[in-house]
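All protein chains but one are shown at their positions in the complex.
Which chain is which? They are A and B, in the order written, and residues in each are numbered from 1.
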Amino acid sequence: MANVSLRGLTKRYDGGVVALNHLSIDVADGEFLVLVGPSGCGKSTALKMIAGLEDASEGEIAIGDEVVTDLAARDRDIAMIFQSYALYPHMTVFDNIAFPLQIARVPKAEIKERVAKVAKTLQLEPYLARRPGKLSGGQRQRVAMGRAIIRQPALFLMDEPLSNLDAKLRVQMRSEIATIQKRLNVTTIYVTHDQVEAMTMGDRVALLNGGVLQQIDTPTNIYNRPANTFVASFIGSPSMNLFRGRLVRQGAEATLHLGSQSLAVPSSILADAPDGEIIIGIRPEDLEDAALVPNHPVNQRLRSKVLITESLGSDQMVHFAMDAPMAKVADHDLLDDLVVAEGVGVCIGRFDARSTARPGDIVEVAVASDRIHIFDAATGLAIR
Amino acid sequence: MATLSPSASTLTRPARRSRSGSKGARKYAHLWFVLPGLLFFLAFMIYPALFALYVSTTGWTGLGNEFPFVGLDNFAKALTAPTFYRAASNNLIMFAVILIVQHTIGLFLAVQLNAKPRFMEFYRTVLFLPVIFSLVATGFIWTLMLSPHIGFINPVLKDLGLGFLAKNWLSDITWALPTVIFVQAWQGLGWAVIIYLSGLQNIPEEMTQAAEIDGASAWQTFWRITFPMLSPATTALTILTFIGTFRAFDVVYVLTGPIGSPAGRTDILGTLIYRTAFGAAGQSSADVRMSYAIAMSLIVFGGMAIISGVMIKLLRRREIEG
Partner (left out) sequence: MNQLIKLLTIGALLASTALPALAQDKTVLTMWHNHPEWKDRVEAILAKFEAENPTIDVQLEEISGPQYNTRINTALAAGEAPDLFLLQPGPDTAAAGKAGYIVELTDKLDVTGLTDAATDAATIDGKVWSVPVLGSYTVGLYYQRQIFADAGLTPPTTMAEFHTVCQALLDKGITPMIAPAQDGVIPAFLYMLLSSSILGAEGFDEIRAGTRKFTDPDVVQAAVELRDMYPCFQEGSLGTPYVEGKALFALGQGAMLEGGSADYAGFTETNPNVDLGVVPFPAVAGGKPSTVTGMEGAYAVNAGSEHVDDAVKFLQWMLSPTAAQMVVDTITLTTTEGVLPADNRVMSEMLTAAQSRDVRVFYEFPETGQVMSIIQANAASLFLGEMSPEDFSASLQAVVAPSTL
């Protein structure tokens, strides 16, 4: 059991790729930290450096109160689950799980006992004599889990452990891992690029992009108070609608101009946003068919033409046209390169299933103005 | 292609059924596709094999065209000939030594190369070069180097102050076989390195990383993870080495000639069969006994088939299934 502290961790590969750029994070003892970010953002690199499989180019890693930056992997008291599970194909499930104990020369009887316990927890008892090649994906995942937890390490590292499972199994394993982690209370750093995992599993979520930490906070805060347009667009599905607009204040009244339309917003959300060019963010669930909320203030509505509707049963995604330029953040982009799409923008709203909006219709869209996000037009940083 | 689309194939199927009548015709239709290959196989494999089998039961010398039937005499003669066993045991020694060399030095070099040292391409090329040399050229080069008269190995040893190591490598009854085996091993080492290297490169990095995190030392990781995972390579190499050493001929023939000089110390099955089939002297083919040689090679072939079969079976057991 230990807290983990990363200070200015940097990785430069030969050839100049900076995979990780001054990452500083403190993980509390027993905390479940999710490291999330698009592909290639340096998540695995960070994990391998913590594990001791890659040397740090710069920075320091401390586990507990010990600086382990220069320790070999086997001396760091870490267990790791790889995306590929890295099960030993020539060993039985039993031997796979027992491997760390065998290496540590734990007495045979004790190994047997501990493997039995772990196998029971993970429902692996029937498969102990099998080789990994003859297990299903979910079973393999459990074996990898078993090999990690048998040792009661100071720190769990998991690199996208669920990405090879089908959707249903992933949901099941997600909660199993979370449950086990809570029960064992071992500090865990969990890498994923699946935002659902990030939102549901972690005590905190750290979002990386291009090797740079974007935000680290609880899932709710990350969702509700994204630090910048990247975080805003990365977390949430469908993504937050981001448009370039103009803020005009007249006394206590504030109006957002989105293309040819305007929207009254409460000044409480504007904080010290300057008048003029800004980026406006609206989550799809903060948009609703005004026909279903007749009491919604008229000046907090948009009028637009429906382009497509996608029914999800419980609700429907309605794409409608906006004549304001979109501010898009491509996955791989750095914050500085906000792409501005020319011409017609598309806005997505999550409407109730009862909405009758159909493609071609002109609809009134109710906007929950008090939940609008405002970002700096140049830097993309949240203004609050 | 359009014909591969499902609709096209459902269209052709009923049409073919109506055309080609009986059920049997359809069932064996595939034979028409196999036939050319089969005929080729029969012509170039089975027929010569059967012919060899036939000749081995005759007294054909290889000269003329008389094939007197002698039954299993040739086989009986081979199986009671001390020279046959002497040659076979030399092959066996060669196999054992080369096997050890390949699985130790070969594996060691492969592991070194797998660590991607500087100039790795260069080392790999150098190590593999002997493999692609013609066997005859290999033998010839070593004959020149080892010669006590014109070779440079003995002079170099003397210059290094290792004169006591200088030997009449190819004519000393103690050293001739080891020398021949050395050259053969040198020649084939590249195979071992390449096979092991490709085996190593097939092991995902995460596998050894996992072991490392689980607390294993480099040594433990190698023996508990890497080496077992190389078992397909080990099997392949063992079988290839077995076959390679038991059909060795060229290098040995060039190094120590047709009679396994000195005094048969380097006589192997290859040279024995060769000189029985074609004679040991250019002046005369009076000692040529083709049918006897064929009988010997059939015995060797049969023995090799059985032994490699058993070896494959045993070695496969330790391999990972699935």
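What we mean here is this: contacts are C-beta pairs under 8 Å (C-beta built on N, C-alpha and C of every residue); 3 or more make two chains touch, one makes a residue touch a chain.
Here the structure is a predicted model, which is why all the values come from computation and not from measurement.
In the whole complex the chain that is left out makes contact with B.
Residue B:S285 is the one among B:Q112, B:S217, B:S231 or B:S285 that touches the chain missing from this view.
If you put the hidden chain back, the residue from B:A49, B:I173 or B:A305 that touches it is B:I173.
Although one chain is not shown, part of subunit B still touches it, namely residues 61-66, 143, 147-150, 168-173, 176, 256-259, 261-264, 275, 278-288.
As a convention for this text, only the chains that are shown with their structure count from here on.
In terms of their C-alpha centroids, the spacing between subunit A and subunit B amounts to 56 Å. Taken together, the subunit B residues at the contact with subunit A in this complex read 204, 206-207, 209-217, 220, 224-225, 228-229, 231, 319-322.
Every residue of subunit A that touches subunit B in the complex is listed here, in rising order: 48, 51-53, 72-74, 76, 78-80, 82, 84, 86, 88-90, 99-100, 103-104, 131, 133-134, 147, 151.
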